[in-house]
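Note that one protein chain of the assembly has been removed; the remaining protein chains are unaltered in position.
Chain IDs A and B follow the sequence of writing; residue 1 opens each chain.
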Amino acid sequence: MRLRLRPSDDSFYEFFSRAAANLVKGTDLLSELALPGVDVQSVSERLVEVEHDSDAITHELYKKINSSFITPFDREDIYRLGSLLDDVMDHLEAVGSLLYLYGLTKLPTLPREIHEIVKVLDQQSRLTAEAMPRLKTMKGLEEYWVECNRLENEGDSAYRMALVRLFSGEYDALTVLKMKEVVDELEAACDAFEHVANTVETIVVKES
Amino acid sequence: MRLRLRPSDDSFYEFFSRAAANLVKGTDLLSELALPGVDVQSVSERLVEVEHDSDAITHELYKKINSSFITPFDREDIYRLGSLLDDVMDHLEAVGSLLYLYGLTKLPTLPREIHEIVKVLDQQSRLTAEAMPRLKTMKGLEEYWVECNRLENEGDSAYRMALVRLFSGEYDALTVLKMKEVVDELEAACDAFEHVANTVETIVVKES
Partner (left out) sequence: MRLRLRPSDDSFYEFFSRAAANLVKGTDLLSELALPGVDVQSVSERLVEVEHDSDAITHELYKKINSSFITPFDREDIYRLGSLLDDVMDHLEAVGSLLYLYGLTKLPTLPREIHEIVKVLDQQSRLTAEAMPRLKTMKGLEEYWVECNRLENEGDSAYRMALVRLFSGEYDALTVLKMKEVVDELEAACDAFEHVANTVETIVVKES
């Protein structure tokens, strides 16, 4: 019989899987924004709901950390990973709120480059949701973090092209400023997914 | 007699208390900005002075860490907490400097939403100053970090409403850009207080 120094308390992994599954709901809602005749207010309200769900999951995780005598890996890393998954959702929710608050819904369509970044986020969320359950064995995660970093680079290029479009002279200065806030939140969400991937990499390096 | 593995060198706690008390001075100065006929140059200069005091406290703390054989909790955490308290002050000072440098003092009044964020900062600084002495016993800190996070959410809402106001068409594009810099620093200060609270939470979780 092999001695296990750290018990694999499955509930910790479940928190990460649930948090990442919730991020897929978030990027699904953002993808709706590309549909013709979309109701931005409704998308924004549903984003607020999934963000509340994320907050609840994160809060439960913190309580679990505080009440557990032993944890499957470092307490601080569990804490950090939970908090970084929550950060992603904050940025996704902000996109919906800003579009609605700034009345950008009155534009005939959002620039195509914005939807390019949303597509990257959609891939990052699916990839993250698939990877989280693999934390239990710490196997097969390298592909995830490499791909998540590659997608962040892709998001960065799409972000730059979105700025070039915004600054092209097609829009008045105030509209540019408002859309820039939205695009900045999208880019921050791409970055936040990368921070999750980097933290997973650090954990795997440390525990292996 | 109970063996104490780590001596409670009180001077470390005093650094945190002094740094946080200095932040209260900083937010008090920002609160003056809401007074009618305020002298923004004078507020800005006094903010530079309290920022220098913060730098001196942080520098003393670092020297103390380097010269101490044992510390009341992890060296790195002491370092991080000192550095994060210093970051808050940098943002508070920047608000005063930007208002003065951009000549925003010529505006009849700053938008009300800016003062809403300052009120949040005022509450965060007082809360932080009350919490720091409790680091010694590591007791009664949960309420602090929960409330500090709640305030950061409140600051975030106030920030969004400030942006809606700035982008309403009431101001010309250059004034919007200048005020946005100021509002961004205020929001960064709210975030920085939250980072302090999160670090305190991490320390308590680790040491408990």
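The working rule: contacts are C-beta pairs under 8 Å (C-beta built on N, C-alpha and C of every residue); 3 or more make two chains touch, one makes a residue touch a chain.
Just so we're clear, the structure is a prediction, and the values are computed from it rather than from any experiment.
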item: Sole residue of B:S83, B:T105 or B:Q123 that reaches the chain not shown, by the stated touch rule; value: B:S83
item: Chain not shown: contacting residue from A:S31, A:T71, A:T105 or A:T202; value: A:T202
item: For subunit B, residues in touch with the removed chain; value: 65-66, 75-76, 79, 83, 97-98, 101-102, 173-174, 177-178, 181
item: Residues belonging to subunit A that touch the chain removed from view; value: 160, 163-164, 167, 169, 173, 176-177, 180, 198, 202, 205-206, 208
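In this text, only the chains that are shown with their structure count from here on.
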item: Whole-Å gap between the CA centroids of subunit A and subunit B; value: 27
